[in-house]
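With one protein chain withheld, the remaining protein chains of the complex are depicted in position.
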Amino acid sequence: MAVTLDQPLASSALPRLLTLRTDRRRTLLDRFMRGLTVAAMVVCIIPLVAVIAYVTINGLAAINLDLLTKPPKALGVGGGAAAAILGSLQMVSLATVMAVPAGILSSVYVSEFAGTRKAAGIRFAADVLAGVPSILVGIFTFTILVLPFQQYNAFAGSVALAIIMWPIVLRTTEEILALVPGTLREASLALGVQRWRTVLSIVVRTGFTGILTGVMLAVARAAGETAPLLFTALGSRLINVGDWQRPMDALPLFIYQNARQPYPVLNAQAWGAAFLLMLFVLVVNIAVRGRSMGRRTY
Amino acid sequence: MAVEVGPRDSGSSPSETPLADGAAGSPVSGGSATGRLSIEHMSAYYGAFCAIRDLNLEIVPQAVTAIIGPSGCGKSTFIRTINRMHELVPNARVEGSVRLDGEDVYGPEVDPVSLRRVIGMVFQRPNPFPTMSIYDNVVAGIRLGARRPRAELDAIVEGSLRRAALWEEVKDKLRQNATALSGGQQQRLCIARALAVEPEVLLMDEPASALDPIATLRIEELLGELRRLYTIVIVTHNMQQAARISDVTAFFTMDEGRAGYLVEVGPTRQMFTSPTEQLTEDYITGRFG
Partner (left out) sequence: MTIGTRARPSLTRRGSRLADRGFVVLTAGLAAGIVGLLVAIAVMLTLTSRETWQTFGVLGFLTGTTWDVVNGVYGALPFIVGTIETSLLALVIAAPIAILTAIYLAELAPGRLAVPLTFTIEILAAIPSVVIGLWGIFVLSPFLRSTVEAFLVQTFGFIPLFSGPAYGIGLFAAGVILAIMILPTIITISREVIIAVPNAQREGMLALGATRWEVITRAVLPYARSGIMGAIILGLGRALGETMAVTMVIGNKDAIPDSLFSQTQTIASKIATTFNEASVGIQTSSLIALGLVLLGITLTLNVIARLLVRRVTGGVPRRV
């Protein structure tokens, strides 16, 4: 069946009038599905609101001086989360001290010195490391820092947290460094400043705020991690300040332990500690991400 | 001031269709052809910025109207107001009227979705759908509507591809992915796709500017065939192309506020040999723009 150019195409010609409507089914489907996407959006918001609301309400009710200043009671039920708060502060701080230089320096290599393929490979490795379940990081740290010494210790806890923080710091720093204009580097080198000083004093300092952002996000993440600490720092009912060779409590561990106890008093303490932890994490995240809210995420 | 327009080659009998130019705005008479566009006092805005100022223009049916002018003078904005793609930009709006055979396309009863089947568009860069085969690309618009039997779709595919001068080259590889084609072939595929839904008007936004000269020539030859069946409005920055292929040429430029406006419109031969406006003459002879 030859089709010549001057014949109209198919047998059913479209009506000419502009009052031609798109058929009802298509219009209804369009409106319905678009409405469905809005509904999906709302469904996503609900758990967020619910979590924040319940944690705040139950948590605030449980906050009192005891919770903040006392360790768990030696006998019976009571006391507070002081051990956990101090423990979290210490372990996260040490983890930060370990992870930030490592993360920044390794990202410097990726952004300043590595060839494209090596850089891509290291980025990939960092992303893969970030995807390793944190409980496995805990087991790994257990095998190298707890097992040989036959002793649960807070240092191992910090190391586990540092391992989790490292790829986060690397990736966020690396992206910030990529934004520093090449002309800045060239100007510094042209003045005779050595490479390493150029990188540290000029490039890193220029990207400082962005790097700080990444660090804060990593800190918030580390503060909320439980699983890596389960087999390293273990947790404790005693206040531990400065003894890295012994177990140490942490807020997430405290929450976990007290949530599973059959005593409402302890459950309430879990809510209180959860509120503190969530508050910290949310404040950091909102402060950090809120500043870049106008820009594309990543 | 009425202007006569005739077919491109002077040999065949002229069809006299009086045209109004930008200044007079007098109504059109004669010609019972479909696909006549009448733009009256049309202004297009992006928010507070006026991109086109008080446009009055008649588009002759079954002819090629070329829109020429310097960059940024609203040529692309103009054709997008015809098929109501302009309003998809946030805060964009149109004032005035654009009539297709007497009916305002911006009328409250008009569904933009169905309007776009009657007024088709081909874009500057070929944009075939990369996840679809050549066959599926051609019928992509058809498939939006009611289901049609396979034989009918096959006929539509062949007809559209023939009309787009692409059939011979792809008839044995209809199932292949559309991105396997060259740039020029992809653009003809996009034309076939636009033609498959049987529009009356075909809007083309610099359709050959991303193509090599040979591919460009083939598109121009194609337009020569198509203009007998469709009302074609083609934006081009290439004046020689406009002179080669169009029956009517409209020259746009922009004022101090960067708003575009129509300077002059007329039969192509006249526009390029003895234009009325000085601005037109300057542009055509290359004095500015």
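Letters A and B name the chains as they come in the text, with residue numbers starting at 1 for each one.
The working rule: a residue touches a chain if its C-beta (ideal position, glycine included) is under 8 Å from a C-beta of that chain, and two chains touch if they have at least 3 such contacts.
The structure presented is a predicted model; accordingly, all values stated were derived computationally and were not measured.
Note on the chain not shown: across the whole complex it touches A, B.
Checked against the full complex, the candidates A:L89, A:L129, A:L212 or A:I239 give a single residue touching the omitted chain, namely A:L129. Touch with the hidden chain on the side of chain B covers residues 83, 85, 88, 90, 113-117, 120-121, 123, 125, 127-132, 140-141, 144, 190, 193-194, 197. Touching the omitted chain from chain A are residues 22, 26-27, 29-30, 33-34, 36-41, 43-45, 47-48, 50-52, 54-55, 58, 102, 105-110, 112-114, 121-122, 124-137, 139-140, 143-144, 147, 163, 166-167, 170-172, 175, 194-196, 199, 220-221, 223-227, 230-231, 234, 252, 255-256, 259-260, 267, 270-271, 274, 277-278, 281-282, 285-286, 289-290, 293-294, 297-298.
Methods note: only the chains that are shown with their structure count from here on.
The centroid of the Cα atoms in chain A and the matching centroid in chain B are 52 Å apart.
Interface residues of chain B facing chain A in the complex, by the touch rule stated above, are 34, 100-101, 103, 105, 107, 109-111, 113-115, 117-118, 144-146, 148, 152, 155-156, 158-160, 162-163, 195-198, 200, 225, 228-229.
The part of chain A that touches chain B in the complex is made up of residues 1, 3, 5-14, 16-23, 26-27.
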